[in-house]
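The structure is given below, and queries will be raised subsequently.
Removed from the display is one protein chain of the complex; every other protein chain stays in position.
Letters A and B mark the chains in the order given here, with residues in each chain numbered from 1 onward.
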Amino acid sequence: MDAIATYALRLGDDSLILGQRLGEWCGHAPALEVDLSLANVALDQIGQATHFLNLAGALEGEGRDGDKLAFHRDVMDFTNCLLVEQPNGDFAQTIARLFLFAHYQELLFTALTASKDARLAAIAAKAVKETAYHATLVSDWVVRLGDGTEESRARMIAGLDWMWRFVDELFVMDEVDAAAIEAGVGVDKSALRGAWDQRIDAVLADATLERPAARRPVLGGRSGRHSEHLGHLLSEMQFLQRAYPGATW
Amino acid sequence: MYTTDLSGKGKGKAEAAVAEDPALVAAFEARVANDEFIEPKDWMPEAYRKTLVRQMSQHAHSEIVGMLPEGNWITRAPNLRRKAILLAKVQDEAGHGLYLYSAAETLGTSRDEMTEALLSGKAKYSTIFNYPTLTWADIGAIGWLVDGAAIMNQVPLQRTSYGPYARAMVRICKEESFHQRQGYEIMMHLAAGTEAQKRMAQDALNRWWWPSLMMFGPPDDKSPNTEQSMRWRIKRDTNDELRQKFVDITVPQAEAIGLTVPDAALKWNEERGAYDFGDVDWEEFYAVVKGEGPVAKERMQARVKAWEDGAWVRDAARVHAEKRAAAKLAAE
Partner (left out) sequence: MSDASKEWPLWEVFVRGKGGLSHRHVGSVHAADAKMAIEHARDTYTRRMEGVSLWVLPSAQITSSDPGDAAALFEPAEDKVYRHPTFYKIPDGITHI
């Protein structure tokens, strides 16, 4: 895969893995209405994944479509960030993950709408509206949980603490990003960090929470070095395609 | 999805014993007989109120518990399209539960009270959801058969006498229109697929056929509340009528995709213009109603866990709202 195809693949993998994780909540959320909200976010992410992965396959030009990419790669070929593959944990941990990611995704997609690749720009233009809502929805939950009960506060802090080591990876730039920027297709992610920090800090302040202390980042997702969690996620997600090779569904 | 009225015999007798103004009762009965809608603040007999709360909450519980067997396959759906469809469908069930709880709440029963009745085992839900989803074909079979049966039950309820219930059913029927089709499409695809897929599809039909027929409830002669419920327009067709209609519609659909309905007694009756079919195992039905379905314990365990695990979240949001409201008041 060339850099631009890989660029689309990464975007697709992020959305796919997050959508898969959020789908695990369906039927088990704290309230009926919350179940509907989480499913809506999951559906948006799966929709984005479908678009980005189909595009990645088309750019690659070897006959792989989104399904082929989603269901027929092993851990080392997945390029999602480590944040999205983290387990749901309790509701606060799920909220922490979505909170950190949704703001990043909204900023990223906003910038990506200016991509010279019309297909990427079009997907981003549609997706940015979705993520803008996710960011609002999840920020409201961070505030409620942070400034709720003692228990919810402790859980929200623990959820952010679990996820915080994966934040830096969101903004790391490598040769794929450089090539995409060079081609006028990609986004300078490092330039998004300031706006992201401001958004996160504003919500945390409203939630009466401290920003977690800086820590040594855990990196590797973009180059296929994942957590142990991803393999289990994939073995579940890819089960049918693996068990019945060649069948269509 | 749907639940039939699973209340035992003799319920409603104590309710009927409450003295009610005969003039009010007569006026109420006349309105209902005239196909008028009853609204929340209208006078209604206590037995009508109780029957409705029971039926609507059972129906709502069935939607919520019904999320579990299909939800079991969301993470394993075979491709992105099927994953999105299934997630959207199961989410719809959550919405339908929500609409129905809301309709029941207009009669003065809170959602928490209904939830407690479900989780404590006091309230019933449709027996069909106490069967396991073993393969992907079960997702097809549920959409095709279970939603098919549900639609048959629900369409007439759009004209039920209680306004909020009827309006909820209108919305539900509109949203459900894709549910059965996506299920049949899955089965169609499997039936035309590899040998392994065909086997999967036939096995799913074998396991879901009879439980689907049970969804229409006990035979008419064993359904004590039917007459009153029909008079009150809470129910609009008898169990056996709907069951027959379901068989007549579904058998050709199975044949069209090369699947065999697992009933040796199934035979077209030219004279009746309908299928004759074998006896449902009512002993199994009543056992499942009593909570002895194969995965009844798993279903309840999942609901109880979701409810208990979510308690701190619900509390937090409430406490947060109170804090912010107090702060706003203090600032004014």
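Keep in mind that, in the parts below, a residue touches a chain if its C-beta (ideal position, glycine included) is under 8 Å from a C-beta of that chain, and two chains touch if they have at least 3 such contacts.
Since the structure is predicted, the reported quantities are computational estimates derived from the model, not experimental observations.
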item	value
Touching residue (missing chain; options B:116, B:227, B:241 or B:255)	B:116
Option touching the unshown chain, where B:231, B:267 or B:318 are the choices	B:318
Where the unshown chain meets chain B, residue by residue	39, 41-43, 91, 95, 98-99, 102, 105, 110-113, 115-116, 119-120, 167-168, 171, 175, 307, 314-315, 317-318, 320-321, 324-325
Residue numbers in chain A that touch the chain omitted from display	31-33, 36-37, 40, 133, 136-137, 140, 144
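Keep this in mind: only the chains that are shown with their structure count from here on.
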item	value
Whole-Å gap between the CA centroids of chain A and chain B	35
Residue numbers on chain A that touch chain B, as the complex places them	16, 19-20, 23-24, 26-36, 39-40, 42-43, 46-47, 49-50, 53, 66-67, 70-71, 90-91, 143-145, 147-149, 151-152, 155, 236-237, 239-241, 244, 246-249
Residue ranges of chain B touching chain A (in the complex, touch as defined)	64, 67-68, 71, 74-84, 87-88, 90-91, 94-95, 97-98, 101, 111, 136, 186, 189-190, 193-194, 196-197, 302, 305-306, 309-317, 319-321, 323-324
